[in-house]
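A single protein chain has been removed from this complex, and every other one stays in its place.
What follows is chain A.
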Amino acid sequence: MSQRKSYAVGTGLFIVLGFAALAYLATQTTSVVNSHQGASYTVDAQFSDIGQLKERAPVKVAGVRVGQVQSITLDPGKAVADVTLLIDKKFSQIPANSVATIYTSGLLGDQYVGLQYGNAKAYLANGSHVGLTKSTQPLEEMLSKFLGSNGAADAIGGTYKVTAHFTNVGALTVGAPVKMAGVAIGSVSDVKADPVKLDATVTMSINKQYNQIPDDSAAAIFTSGLIGTQYVAIQPGGSPNSLKEGDQLVLTQSAVQLEDLIGKFLVSGSPSGNNNNAGGNGSSNQPAGKH
């Protein structure tokens, strides 16, 4: 009998240990995102683009979780997503004119709905409607805004094209941004080799709103960061005339090749090699006239 009792106790211990481990895993190492306790109320909001928002995604105010997304349905007939938010009852004092925005936590994180408080005296109640919403910003849109590539720049009233000749364009590609003072003002629309001059012709589409750029401005190819993409930087000159469609930028500075730079560094004091090169080679730091 005592033998029997000992294994019964051991088995009991085993079961308790197993359940304790389960409880530990479930409570200490996970987010209990979908379990909401207590009473709650629902409000709905309409978004034109919900991005990657999923059901049970958190709803946050000032970064603190107040509820979760209950359902996401497509409004029939309209290209609008109906999102129902389930908010805990204890957060019942959310102003009725609050703004619901879809945010992303971190660069690669999940999306959540953020509520910014309005100033109304009335509060959101069960079944009420959040009128003010901001949809998700697709990363591509943000990036293209940031980089000023075709899509975003073209939309604002057209572009005009100017060309520039470079002895070396490095890794410059079509779509690369054209920046002035670090601000994207257009994009590279074409890169090709000139069969006569034996250099590279870069065509840039510059936004029409920047039509006051002096026509003696210089164009240089820079790299954003150490391993970043390359872009064309416009360094304004002093001419009273502005660049127009089809103009050419005569002052250019080619892409700096790392190899050239290192070579210069190693054999400093013998720059004679540069003089043999008709177009001046790409490592020249002066944007002065090469043409």
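Methods note: contacts are C-beta pairs under 8 Å (C-beta built on N, C-alpha and C of every residue); 3 or more make two chains touch, one makes a residue touch a chain; residues count from 1.
Operating definition for what follows: contacts and distances are computed from a predicted model.
Chemist: Since a chain is absent, check the UniProt entry for it and pick the matching name: "Intermembrane phospholipid transport system permease protein MlaE", "RNA polymerase sigma factor", "Oxidase" or "Spore germination protein KA".
Modeler: "Intermembrane phospholipid transport system permease protein MlaE"
Chemist: Touching the left-out chain: which of A:T11, A:N126 or A:N241?
Modeler: A:T11
Chemist: Using the definition of touch stated at the top, determine which of A:A21, A:L74, A:L132 or A:L261 touches the missing chain.
Modeler: Answering carefully, the residue with contact to the hidden chain is A:A21.
Chemist: Which parts of chain A face the unshown chain closely enough to count as touching?
Modeler: Interface with the chain not displayed, on the chain A side: 4, 7-8, 10-11, 13-15, 17-19, 21-22, 24-26, 28-35.
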